[in-house]
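With one protein chain held back, the other chains of the complex are shown just where they sit.
All chains are identified by letter, namely A, B and C, in their written order; residue positions are counted from 1 within each chain.
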Amino acid sequence: MTVPELHQQIHVDPDRCLGCFACASACPEQRITWDDREGNRRFRAPAVCAGDCTRCRDACPADAVRLEPMGETAGRSWEPLSWSLPLARCRRCREPFTTQKILALLSRTLEATVGLSAGEADWPSCCPACRRDLESRRLLDAARWNR
Amino acid sequence: MEPFLFVDFSRCIACQACWAACRREHGGVSRLHLLCFQEAAVPLACRQCRKAPCAGFCPEGALVQEEGRGVKFLEERCTHCGLCAAACPFGVLEIVPGPVPDLSRCDLCRRRWEEGLMPVCVLTCPTRALSLDAGGAVGRRRRAQPAAFPVS
Amino acid sequence: MGKEGRSRVRTVCPYCAVGCHVDLLVEEGRAVGLDYATDSPVNGGNLCAKGNAVLDLLDHPDRLRTPLRRTASGWEAVGWDEALDWAAERIGTIRDRHGPDALGFLSSAKCTNEENYLLQKLARLLGSNNVDHCARLCHASTLTGLAPVLGMGAATNPLHDLAQARCLFLVGSNPAENHPVAFQWVREAKDKGAVVIVADPRKTPTAWIADLHLPVRPGTDIALLHAMLHVILREGLEDKAFIRSRTTGFERTVRAVRDTAPEWAQSVTGVPAGDILRAARLFARTRPGALIYCMGITQHHNGTQAVRACANLALATGNVGRPGSGLIPVRGQDNVQGACDMGALSALLPGYRPVADPQARAAMEALWGCPPGTIPDRPGLTVTEMEAEAGRTLRALVAMGENPAVTSPAGGRVAEGLERLDFFLAIDLFLTESARSAHLVLPAAAWAEKSGSKTSADRRVQWSPRAVLPPGDARPDAWIITRLARRLGLGAHFPCESPEDVLREINRAVPAYGGITPERIREAPGGIHWPCPRQDHPGTPVLFEKTFATADGRARFFPVSFDPPPESPDADYPLCLTTGRVTAHYNSGSMTRRTPALLELSPELFVEVHPEDAARLGFSEGSRVRVVTRRGAVEASAYLSSAVARGVVFAPFHFPGTNRLTLDVVDPEARIPAFKAAACRLEPL
């Protein structure tokens, strides 16, 4: 006699999802994947997962993952989940670097913590490489006095 | 005094020693970036911000300001979500892609520090463009440099 | 000492001639880490990018681990006995059949003093003066240029002395990229308010901190130096007391610069006359001043003359023989000074005694215990001459740690020559571009895998102890040379092979090393500066404080004349190609191009071109271009930068290809090739 395997159904709320990759990083079997293509960050995840692992749910900073225990899958086939979020492009180099949602959240956080309102500084809407470039140019501007 | 990597840009000669030292010390990935321009170069690394945007944006509290020791990374709390990289104003905190993405950020060579040793970039820099001593000798040197001193 | 079973061994970095200390962390005969020698009086712990990457050389997967013999079907691993027997048999046979002059020996500035000493001794005991090394390609003109002027062709002051200078004049020298650790003293001097003048066709990182940058056209340095001397004399800024009391021959030099006004020099060098005037006044008025020169001066068809022009300027301003002043040729390789001192030169025996001098020969023959007349009295072939004669009069070549296929000018021809040899023995760490042509390749030990003394650019002799075991069956060069000598029937003259014992023999062979015994040097934290003739002598950091090493004790002015480079840009080849180093790489690149970190910094051959030249030729940043000279063509990526003067193309020489383009005209006295100026054109691909 075989012991029926435990399964759980995965639900993702795309409205809550920020588009970070905590769930993908957390999955021990690397079954949650993402890629950036055509202006969107696209996620793929299985709809059903065997076992009682909850790492993806625990890692999600936005509480977008819900796991629902279920019995046997009875051989049914499940369509994998897929959802996507629009990417933000760097205002300097036009390369996408994170999702618009993450950037909006960052903007609100900066406003709340240091009173930096949107558009007041140029770096939040730039990619990390351009932020480095901007920063080094800002500092060099100062260093020209020292030469 | 709160430690951070003080970079005196006017002294940098783009020799790449800091980059090579950092890369060697940290398993083949330099946490320090050296941006070279036509007549100058700028080493950039984590600034150990006192009210660090990365720490403020981390949903798990995995980055914390530790009094007198800069920003500490608590690896066990990290979920590798990458939000910290989105928040860093200087682009010096990066997620190194891989099956499990890794966080690459200057921690002032904390491992060495615990043995009482200086960060490798500071030790290797031939022109003292890098130091941990913003409050002391560096400030003094800048103030006393001939350009700042109209007498003489 | 740190962790259990881990030791810390202080070695001397195998890259450039600053002679930095690197501490290796060693466990069970293997290097497990590197740390900074913060208490070192040499470098205070600082290292450059290359120094930080030295560990990659030990246990590198490409390292040769066993002797290899070339067969029709490829490389065949052989044992040491078989390899050495065969090498001895081939060398012996060729010597018997064609005479000793058919043998050639390339010694190496990357090997220790002891190894260089042994190799030149082997050559000479076999009856050949055909022994030379890569100093011929970098600072040979320093030797020929300065020896008659000062009596000695070496840096007059230690590098750290630069920090004491009030004025620094760097001509054809880029320490910020090539000797970053030495640049700290330039920086320190500048911190104290020193004036920095840089003459270089490119605005190098060295020039970033310059108060005055003189973008001189490649190959016209003599005109610039002459114009400066002209101004100094015209305005009476020379050090009259110094000239009167310590020099001779000044009058002829005065005549030589009578017509070299800055206005004339402007038309030749491209440097505005006003800047030449300012540079001359600054250098003459701000004393003490140091004149630092490098391959931008030496690697020309008139390198010897250019070196003397530098010397004239330093002597006229009284800037020799005082702390904080001096003529400072910054040597390139870790032991290029030592290899010269050891007599690994075709015309000079250990201690710079000419082979033509019967007394010098007799002294060596007595020391070595060989019959009078063993050492030939005529100078042998230089590096470039050996390469030209390879496969002609030269039938066998032993190359220790040299890679002439990449480093020599008109490199394509050199590679062909190597193929024509009856026997080519390469001793190296890696199967280099040159070693691929060898009949037999012997695996050598790297710097930390053997003990020995090395002499840095400022005559500082340091001991670098063995810290780790060589990989596989690799052996120290001294071991290899001694075994080879024994098989050639010279065992009686090679009684010892330990570096300590060889150094004791050097103490007797080279007067300047007389007091630099293994016991002393191992204990001296910062080494000892030669000359150090006796055991109780403290060494001589600053040369010529009281007297010069010439016969009459006075320095001699040599009038110099300017002649333009042998190849100037013309309609077919409208641009001027100059070569140099980048900070990530080192010489032929056989070490650095195998180091991942350094390759990541600078992965391939590039040429630096002024944006206006690029726009005119229709290519942009990152484009592939073909660089063509009368000798050959190579492809490279273009890097646009206004740091390089218009009409000048800069290429690093670390990648195979650059030296297929360079000119093989040599300086008549030093026999150094004119690497630094060739006419070229660029073709976008």
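Definition applied: a residue touches a chain if its C-beta (ideal position, glycine included) is under 8 Å from a C-beta of that chain, and two chains touch if they have at least 3 such contacts.
In this section, contacts and distances are computed from a predicted model.
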Next on the checklist: Suppose you had to identify the omitted chain by its UniProt name; would it be "Arginine N-succinyltransferase", "Dihydroxyacetone kinase subunit DhaL", "Carbon-monoxide dehydrogenase iron sulfur subunit" or "4Fe-4S dicluster domain-containing protein"?
Outcome noted: "Carbon-monoxide dehydrogenase iron sulfur subunit"
Next on the checklist: Using the touch definition from the header, name the shown chains in contact with the chain that isn't displayed.
Outcome noted: A, B
Next on the checklist: Could you pull out which residues of chain A are in touch with the chain that's been left out?
Outcome noted: 110, 114-116, 120-121, 123, 135, 138-139, 141-143, 145-146
Next on the checklist: Could you pull out which residues of chain B are in touch with the chain that's been left out?
Outcome noted: 1-2, 4, 6-10, 47-53, 89-90, 134-135, 138-152
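The criterion applied here is as follows: only the chains that are shown with their structure count from here on.
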Next on the checklist: What's the distance between the Cα centroids of chain B and chain C, rounded to whole Å?
Outcome noted: 36
Checklist entry - In whole angstrom, what separates the CA-based centres of chain A and chain C? => result 55
Checklist entry - Taking each chain's centre as its mean C-alpha position, how far apart are chain A and chain B in Å? => result 26
Checklist outcome for this item: Residues of chain B that touch two or more other chains sit at 40, 145
Checklist entry - Touching two or more other chains, which residues of chain A qualify? => result 147
Checklist outcome for this item: Listed in rising order, chain B residues that touch chain C in their complex are 11, 13-17, 19-21, 23-24, 28, 38-41, 115, 117, 120, 123-128, 141, 145-146
Checklist entry - For the complex, which residues does chain B have touching chain A? => result 7-10, 33, 35, 37, 40, 42, 44, 51, 53, 56-57, 59-60, 79-83, 85-92, 94, 99-101, 142, 145, 147
Checklist outcome for this item: Listed in rising order, the residues of chain A that touch chain B in the complex are 18, 20-22, 25-26, 30, 58-59, 61, 97-98, 102-103, 105-106, 109-110, 113-114, 121, 123-124, 126-133, 135-136, 139-140, 142-143, 145-147
